[in-house]
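Notes to accompany the following structure.
Moving on, here comes subunit A:
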Amino acid sequence: MTNRTETPWDEQGQLEVLTFDLQNETFALEAVMVREILDLLHETAVPGAEPLVGSVVNFRGKIIPIADLRLAFGMPPAEKTVDSRIVVIELEVNGETIQVGIRTDRVNEVTTLQRAASEEPPAVGLRWRREYVRELVRNAAGVIVLPDLPTIFETSIGAAALSLSPTA
Partner candidate 1 sequence: MSASVLTVDDSASLRMAIRIALTGAGYKVTEAGDGREGLAKAQSERFDMILTDLNMPNMDGLSMIKEIRKLPTQTGVPIVFLTTESDDGIKQQAKMAGATGWLVKPFVPEQLLRVVQKVLGR
Partner candidate 2 sequence: MSAGDPVAAFKTEADELLDQIEQDLLDLGGNLQDADLVNAVFRGLHTLKGSGAMFGFDKLAGFTHHCETAFDNVRKGRAPATAELVEVILSAKDHMSALIHQSDDDHEAASAEILGRLRAAIDIASDAPAPAPAAQAASPTPASAGGWRVQFYLPPDAMANGTNPLALVDELRDLGEAEVRLVTDRLPALDELVPTECHFGWDVTVVTDAPRSAIEDVFIFVIDDMQLDISPLEPAVEEAAAADVMTPETENVVAAAVSAASPVKGKPAEKSVENVRVPAERLDELMDRVGELVIAQSRLFQLAQNSIDMSLRSVSEEIGLLASELRDTMMVLRMVPVSNLFGRFRRLIHDLARDTGKIIELTTEGENVELDKTVIERLADPMIHLIRNSCDHGLEDAEGRTAAGKPESGRIHLRAQQAGGEVIISIEDDGRGMDRARIRAKAEANGLIQPGQVLSDQELLQLIFAPGFSTAAQVTSLSGRGVGMDVVKRTIESLRGQIDIESVEGAGSTIRLRIPLTLAIIEGLLVRVGEGRYVLPLATVEECIELSLEEDLRSRGRSFITLRDRLVPFLRLRELFATGTKPEAFQKIVVVGIGAEKVGLVVDQIIGNHQTVIKSMSPLHRNVTAFGGATILGDGNVALILDVAQLVALGQNQEERLRAAS
């Protein structure tokens, strides 16, 4: 069982995030990870890939996967609407820095979350896999889910595929 990663709250107990919607739930990811927000673009399906990262796009000359987080949270696959956006982020998975485009139903805003208003996901009653959720944070808009992206990617893809260290 992969451990959840830590939320990087700063010394003041704050975190700047970009919030976005997936199926009526609001999620957030660290603003520092965001590289670009794109309109939907032509995607190329990758046969044989995990459904979570089932397609790729050309992002400034680089081939990056598009991740549909809905699948990680047991939601039906995304419907494409006029508000849909792809948020390109950069993060570390298994020691490697990768770029991924996160499919979103809507991008909301950049805002600051307070650690004081955050809580661990409950032991029971959570509809989702616990290790996929770092924390739940309250703010004026409601409850915001902080997903544990590295864990989501690592478990979905499978460690064997990712830990490539030829000269161990």
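Quick note on the criterion: a residue touches a chain if its C-beta (ideal position, glycine included) is under 8 Å from a C-beta of that chain, and two chains touch if they have at least 3 such contacts; residues count from 1.
On how the list was made: all candidates are chains of the complex that A comes from, given by their letters.
Everything numeric here is computed off the predicted structure, so don't read it as measured data.
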Complex member in contact with subunit A (any copy), out of 1 or 2: 2
Touch list for subunit A against partner candidate 2, complex: 42, 44-49, 53, 56-58, 61-65, 67, 93-94, 96, 98-100, 153, 157-158, 160-162, 164-168
